[in-house]
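All protein chains but one are shown at their positions in the complex.
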């Protein structure tokens, strides 16, 4: 298991971590298997989406802000319930296939750390399980 | 594969199943690998979120009710389309890393079974695949 540090700089932010994840897969030495990325936070998430046009993460963050508004009369006293809701909608973990020692991603796909209650010093875990076959 | 029984007591409810999942990981004997939790229902889900303050699951359930209202002129005759939508948004499965024989969770993270069309007798499956490396 490897840990990747992510320092976020605003309350809501998507940060492309594809290069760091790819490096961790190479370091694992696994040629064929399954990569799992896990975010150990309850107000952040991880997703895969386009990493070609910078307006896509911007639109995703605005879309999520409409879906889970920051102020909607929540009960939780810390005032970050929108971030908890977004974390469960987007999810704090995902798996990617590994072939020939590389994560298998589509042409336009990148792996994004999603901050919903920053800025904070965050981390994510990466683990590759080799194929037993 | 282990099955965990979950008896829900209201239509929408989040139930902390962290202890049961942790016990299943220990029982598997796997020291390093990947834990997958799977809910075999189409109107329930599983998520990871804060298990310290009881208002967080309450706010998540209310947030989801705003996102997928119970009555929105759905076509499905059973009257539980909101539950089907929530199930696909939150997801019926997730994976967690296993190290030193324990699931790797963040300080505030717990694993929650999400009921969206209860009360019902539900179950979830847990399986740990060991690292072949």
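Lettered A and B in written order, each chain numbered from 1.
Rule of thumb we're sticking to: contacts are C-beta pairs under 8 Å (C-beta built on N, C-alpha and C of every residue); 3 or more make two chains touch, one makes a residue touch a chain.
Predicted model only: the values in this text are computed from it and were never measured.
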Interface residues of chain B (partner: the chain not displayed): 1, 28-30, 33-34, 36, 38-42, 67-68, 72, 74-78, 81-82, 84-85, 87-89, 91-93, 95, 125, 127, 129-132
Interface with the undisplayed chain - residues on chain A: 33-34, 47-50, 53, 55-56, 58-60, 62-64, 66-67, 89-91, 94-97, 99, 104-109, 129, 131-133
